[in-house]
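One protein chain is absent from this view; the other protein chains keep their places.
Each chain gets a letter, A and B, in the order it is written, and its residues are counted from 1.
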Amino acid sequence: MQLTIITDLNKCVGCKSCQVSCKEHNTSGAFGPVPDEHPYQDPDGMWWNRIVTMESGEYPNTQVMYLPKACMHCYDAPCVPVCPTGASYKRADNGVVLVDYESCIGCQLCMWACPYGVREFDEEEGVVKKCTLCIDRIEDETLPEVERQPACVQSCPTHARTFGDLDDPTSEVSKLVAERQGFGLLPELGARPAVHYLPRRPAPSPVSRDEISALLEEKY
Amino acid sequence: MKPSIQLLALTIGQGLAVGLTVALAYLASRGVLTPPLVWTFLGASLFTAAVGGVASFFHMHHFSAARYILRRLKTSWLSREALTTGLFGGLLFLLALWTLLATPSLNGEGYGIFVWGVAFFGLLALFVTAMLYATIPAMLSWHSPTTVLNFLVLGLYGGASWAIVLEALSHRPAAALGTIQLALLVLVFIIKGLQWHIFRLARQRIDPATGFGLPFAPYRLQDTGTTKPPYRTQTQTQPGLDPASRVSKQVATILFLGVVPVIATVFGMHAQGGGFSLVGAASVTVGLGLERWLFFRDATHSSQVFFNDAPDVPSRVAEAVNTKRTWASGRSLGK
Partner (left out) sequence: MALKQPKVLEEGAGNVRRLHTTCYMCACRCGIEVTLEGDRVRFLSGIPENPVNKGVWCAKGGAGIMTEYSPARLKTPLMREPGAPRGEGRLVPVDWETALSQVTAWLKDIRATDPRKLAYFTGRDQMQAFNGYWARQFGTPNWAAHGGFCSVNMAAGGMYSVGGSFWEFGWPDLEHARWFMMFGVAEDHPSNPLKLAISALKERGGRFIVVNPVRSGYGALADEWVPIRPGTDGAFILALMHVLYRENLYDKGFLSSWTNAPGLVIRAPGTPRDGLFFRTEDGDLWVGLESGELVPYRKAQGQGVLTGQFHRDGQTLEPAFQALVREIERATPAWAEEVTGIPKKTIVRLALEMGRVSQEEPLVLPIPWDDIYGNHHAVTIGRPVAFHAMRGLAAHTNGFQTIRGLFDLMMMLGTVDAPGGFLYKSPYPKPVPPPVKPAPNPGDYGPNRAAKAPLLGYPTSPDDLLVDGDEPIRIDEAYSWKYPLAAHGTIQNVVANAHDKTPYAIDTLMIYMANIAWNSTWNTLTTREMLTARDEVTGEYKIPHVVVFDAFDSETVAYADVVFPDTTYLERWDATSLQDRPISEPSGPADSIRQPVVPVLGDVRPTADVLIELANRLELPGFVDQGVPRYKTYADFIQGWETEPGSGVGLLMGFRGKRGDQVLVGEPNPHQLEAYAAHKAFFEWRLPDSHRYYRMANQGYLDWAHQVKFVGSPDPITLHLYSEPLQTFRLAGLGFWPGKKPQDPALKERLKTYFSPVPIWYAPLEDRPDEQAQYPLRIITQRPMTHYHSWGSHNAWLRQLLNENPLFMNPKKAAALGLQEGEWVWIESRIGRMTGKLRLSDAVEPDTVWTWNAIAKGPGSWALDPQSPEVQRAILINHIIPDRIAGGDQGFFNNDPVTGQAGWYDARVKVYPSEIHEVWPRVDGRKPASPPPDIGYFAYQSAGPERRS
C-alpha cells in the first residue's frame, strides 16, 4: 500500500486553502507545532505544504500555474537512507514517510537529500518536520469518515486533490494517474515520488482558424 | 545553498588532520621523525581533528538523540562518518597516548605501521565524509566523483602544506615534501576545474519542464509558497551566486590555494627558516576556506526550481528575477 495525494493542475486555482488547512490541523496535531517565527513582526513560518506560483511563456501566450508542493512520500525516498538514526522512515504498511522526533538529531541531511525542498527545520525543537499525510487523522478511528483524509484534501475548494492508495490499481488515485497521464516531479532524480500531478486539459476553440479568416475577409 | 560555519570547520579540520597524519606517516616511512617533529604533527592533527569533532557535534541540534547515531550504518553515510571519523580521532588519540606513555622508537617499524594505520583510517574517514556529499542526487553540484577526489586531494594538499612548515620549524631537511605539494597542487587544479565545470552544468539542470511539467520559456516564479522562501531554515534552497561574485571568489581561491603558495615556495627555496612556508600554508588554509565556502555556497539543489530564480538575494516577491536563469531554462527546452 502506498498512500498518496493526486493534485489536478487542471483545477488548482492557487487559493492556498491546502496550505493553511495543513497548518491549521498540524500545528495543534500530533506532529506539531508548525512554528511561526515572529508571527507579528517580520514573520517567517514553517509550512509543510507550499503553493508555488509560476508563470511561463511570453505574452500574450502566458500560462500561469499553481503547484501545491508537500512531501511526495517517495517510493525510493532519498531522505530515508541518509538518516543516521533512522528517525526518517517510511512506513512499511502504507508508504507514508515520517520523522520520529525522538530520534532525530537535527542534522538536516534529509533536507538536502529531499529533491523537493519540502522538509523544514524546527530550530526550537531541533528536529526536522514535514507533511505526515495527516497520519494522525487517517488512522484516528474516532474521527468521522470525512476527516480521515489529509486536511488539505478535505478542504480543497476545487476538489483538485484526491487521496488514496497508489498501489491499488482499482483506487481512484491509480485510475486518475493512469487515465490522465499523471506525472511526478523531477523524475530524473529517481526518487519515484508517490505524489502525482495531473496535467492541464485544454478545451480548444470549436471554431477553426480558417473559418474565421474567411469570415473576416468577407464581412469584418 | 547557505554554508554553515560548522560544516566548513568540520570538513576543513578533518581534511587537514588527515593530511597531516598522512604526512606524518610519510615522514615515518622516510625515517626522519624526531620527537619534536612528531609532537608538532600530532598536536596539529589533534587540534584540527578536535575542531572538526566539536563542529560536527554542534552541527547536531537535538543532542538526546545522538545515541542513535550508529543505527543506520547500512544505509547512511552520515552514520558511517560518525563511525569512521570517530575511529580516526580515537586512533589519533591512541597514537598520541602511545607516543607519550610508551615512548616507542619513532622510526621503528611498529610505530610506522601504526601511523600508517591511523592515516589509513583518516583517509577512510575523509572518503566517507566526501561520499556523504557526493551521494545526494538532489545536490546536483555535488553528485559526482569529483566531490570525493576534491576532498581527498585537498586534504592531502593542505596537510602537505602545513607539513612543510612543521618540518621547517623542527629544522629538518626537506623530505621532498615540496615536490609532493607541487604535484598535489597540479591535481588540485585539475579537480577544481572539473568540479567548477560540473557546478556550471548543475545550474543548467534547473528545469521547469521537470520541476513543474509546464515547459514554456521564459519561466518566472511569482510566489515561492509564501512571500518569504524558507532560506533561513532550509539552507539548501538559498539562491546561487551571481556570476560576478562567483568569478571573483574563484579567482581568490586560485590565488590563495595555488599562486601565493607557489611563490612562497619559490622564495622559500632561497631563504632560511619557515617564514615563507608559513605564509604558503596560511594562504593554503585561507584558500581551503574559500574553496569550501564556494563548495557549499555555490551548490545547486534541485529544489531551487521551486524556490528561487534570483541570484544571491532572498527572492521575496518583490525581488528581481534572474533573466539569465530563465534564459538558460528556455534554451535547454527550445521554444
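In this text, contacts are C-beta pairs under 8 Å (C-beta built on N, C-alpha and C of every residue); 3 or more make two chains touch, one makes a residue touch a chain.
All values derive from a computational prediction rather than experimental measurement.
S.K.: Since one chain isn't shown, list which residues of subunit B touch it in the complete complex.
M.R.: Touching the missing chain: residues 218, 220, 222-223, 226-228, 316-321, 323.
S.K.: On subunit A, what residues meet the omitted chain?
M.R.: 10-17, 19-21, 23-25, 27-28, 32-45, 47, 55, 57-60, 62-66, 124, 142, 144, 146-147, 151, 154-160, 200-207, 211-213, 215-216, 219-220
Note that only the chains that are shown with their structure count from here on.
S.K.: Between subunit A and subunit B, what's the gap in Å when you average each chain's C-alpha atoms?
M.R.: Roughly 35 Å, centre to centre.
S.K.: Quick check: in the complex, which residue numbers of subunit B touch subunit A?
M.R.: So the residues of subunit B touching subunit A come out as 1, 59-63, 65-66, 68-72, 75-79, 82, 132, 135-139, 205, 208, 210-226, 228, 230, 232-237, 301-307.
S.K.: So in the complex, which bits of subunit A are touching subunit B?
M.R.: Within the complex, subunit A contacts subunit B at residues 9, 19, 37, 43-47, 50-58, 61, 63, 65, 67, 69, 78, 80-87, 101-109, 111-123, 125-127, 183, 185-191, 197, 199-200.
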